[in-house]
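Complex shown without one protein chain; remaining protein chains in place.
Labels for the chains are A and B, by order of writing; each one numbers its residues from 1.
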Amino acid sequence: MAKTEIRIGGLGGQGVILCASIIGKAASIFEGKHATLIQAFGPEARGSACSAQVSVSDSVIGYPYVTSLDILAVMSQDAFNLFAPTIKPDGILLYEEELVKLNDRLPSGIKAFSIPATRFAEELGRRLVLNIVMVGFFAGVTKLCSFEAFRNATLDSVPKGTEDLNLKALQKGYDYGAKLL
Amino acid sequence: MKADSSGVLTGVHFMDGDHAACEGALAAGCRFVAGYPITPSTEVVERFAARIPKVGGVFIQMEDEIASSIAIQGAVWGGKKVMSVTSGPGLSLMMEHIGFAVCTETPSVWVDVQRCGPSTGLPTQPAQHDMQQIKWGSHGDYEIIAISPNSPQECFDLMIKAFNLSETYRCPVFFMMDEVVGHMTERVEIPAADKIEVTPRKFTTKAPGEFKMYATTPDDLVPEMVKAGDGYRIHTTGLTHDERGYPLMTVAVQQKMMTRLIDKIKRNAHKLVDVRMDNCEGADIVVVSYGITSRIAHAAIDEARAKGLKVGHARLIICWPFPEALFREMASKVKAFVFPELNMGQMVRELNRAVVGKVKVVSVPHAGGTVHEPNTILNAIMEAAQ
Partner (left out) sequence: MNECGEYKDLDIQNPVLKVLRQDRIPHIWCPGCGIGTSLNCFARALMDCGLNLDKVAVVSGIGCTGRTAGYLNLDSFHTTHGRAIPFATGLKLSNPELSVVVYSGDGDLFAIGGNHFFHAARRNMDLLVVCVNNYTYGMTGGQVAPTTPLGPTQTTMPYGNFEQSFNLPFVADACGATYVARWTAYHVRQLAKAMNEALLKKGLRFIEVLCPCPTLYSRRNKLGDGVDQMKYYKEKSVIKNGADTKEAVLTFQGEIIVGKFIDRERPTWLDSMNKHLSVALGDSFVPYGTNGGDNGQN
C-alpha cells in the first residue's frame, strides 16, 4: 500500500486531535502499519481552527506532512473552505452535513460523503461524541483498517466509564458510512 | 544496571515526542524535574508532573528558567537524576548554568524542544536554531554532549542514552528536539524494565577523609561523586577549584582544571561518535542531517537514488562532540556533502571545519517555521552532483 495522507479539520474543542489520534492508533498499534500524526493549533484553546495530519503506510514514513491529500474529514465550514481545494483529484471528502455546506471550493471529481454526525451524537445522549461518530464514519467509508482496529483504538483512547457510549457512537458512524458505499 | 520498573511504562503506545521524552527520562531513573512552561516543550513537564507522584519523586514548576536550570543541579547534589526542559527563549536564560554544570561536573539532561528564533520568534513552529548556542552560549570554553532524535520512539530510546552519557561523563547532555518531533505522534514501544540498561551514578566507595571531590587518574578523567548528607562535608563551587573542590584561583590550577574538563570529552570523542550511515560506502554525495531534517532528507535521497545518483545519508545522533574524524576521512572518498538544517547554517560550520576545503560542502539552510520541501534538498543534491 502506498502512503495514505489524511487531514482532519474542525474547531478547537470538537475533538479533532482525538479523532486523528484514534485513526493513527488503529493503523499503527492495532493493524501493524506505520502512522504519523501531526497537529496544528492556534494559540486559542477553544473555537479556533484546528487540524491534524495523519499519514498511514505499510513502510516507514519519512516526510510526515501531507503533500497529496487522499482523505479530508471536516467538522467545520472554515476547515472545509481551507482544505477542500487541496484534496487530490481522486481523493475523498467526509463531512458533517449540518456544519459544512459544500461550495465551489471543492474540486470536481472528488467523492464526497456526508453524515449528520452531530444529530447522531445528540441521539446517543452526548453531543461530545461527534468526533467518535466521525471516526466510525471514516472507518466505514475508507476501510483503511479493520473495524476491530478502530474499536480497539477507540477503547484505548476514551476516558474510563465512557467506553459503551463511545463504542455506540463508533458503530453508528461506521454503519452509516458502510451503507453509503 | 537495569531500569527501576516503577518508572517504566512498558507497552506499545501512540504517543508524541514530548510525551515519549518524558517516559524516556522516567525509565532512565529521572526523579526530579524543575521546569517552566514554554511552547513547544511544555507537554514534557506536564506529563512528568502527572506521572511522578505515582512513581516517587518531585516535579516543581519554578519561577523562571534560570531557577529551573540551577534547581536541577541542587537536586543532583541531593542524589537525584534530573532533567530540565525548555525551548529557545528559556534556553537563553539558562546559559550561565550550563557553565556551572560543566565547572562543577553536575550530571544533568537539558531538553530543548527547538522553535524559531531569534527572540520570541515563531513559538509553535519548528527550527533547529539552538545547535551552536548550547555549545558556545555559556561563557568560557567547555565541552558538552548533544543528542538529536527524529521520532517519538527515539525520544524515548535516546533519552535513556542521554541520561547514561551524563552520568558517564559528568557533564550536561542536551536533548535537541524540535517542534515537529515534539508534537508528532507515532508508535512508541517501551520495553520491559529489565531490557533497559541504565548507568548508575559514579558514587565513590572511599570513606570521608579519603575522598577528594575532583581527584582523577590519567586513565579516567571523570571524578567519583558523593551526595550531600552522607558525611563527606563536600564543597563545590563555580570558581576555579582544586581537587578538593576548594576555590584556588591561580593560573596553574585554571590550566589543570580546564584541560581535564575539555579532555574528558575530547579524549573520548571516538566513543561518542553515533552517526547512522545509510549507503555511504561508494556514495558520490553524502547528505548529512540530524533531527527532523533527517526524515525529510530521507525522502529527497530516495528520489535522487531513483534518478540514478549514488547518494549516502549520514545522520548525526550525537551532534556534539561533532564527529570530525569520521567526516575528515569520508571527505577523501566522496565528491560532495549536502547539509540541510532548519537554521541558516549552524552545524555545517563544523562540517566545513572538519573537511577544510577538501571537498564541496553544500549548505541547505532554512529559516524555520516548517520543514524543508524534499524537493529543495533534492535540488541541492543534484547541484552538488555536478
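Please note the rule applied: contacts are C-beta pairs under 8 Å (C-beta built on N, C-alpha and C of every residue); 3 or more make two chains touch, one makes a residue touch a chain.
This structure is a prediction, so every number in the text was calculated from the model and none was measured.
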Chains in view that touch the one left out, judged over the entire complex: B
Among B:L239, B:A325, B:M344 or B:A367, the residue in touch with the chain that has been omitted: B:L239
Residue in contact with the excluded chain [from B:D141, B:D230, B:D263 or B:E329]: B:D230
Contact with the hidden chain (one of B:I60, B:A193 or B:L309): B:I60
Hidden partner chain, touching residue among B:I70, B:V85, B:I190 or B:A300: B:I70
Residue numbers in chain B that touch the chain omitted from display: 4, 6, 29, 31-32, 34, 53-58, 60, 62-64, 66-68, 70-82, 96-97, 100, 200-201, 227-239, 246-247
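Here is the rule we go by: only the chains that are shown with their structure count from here on.
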Residues of chain A touching chain B in the complex: 21, 24-25, 28-29, 34-39, 41, 43, 61-65, 153
Chain A-facing residues of chain B, complex: 12-14, 16, 124, 180, 183-187, 295-296, 298-299, 302, 370-371, 374
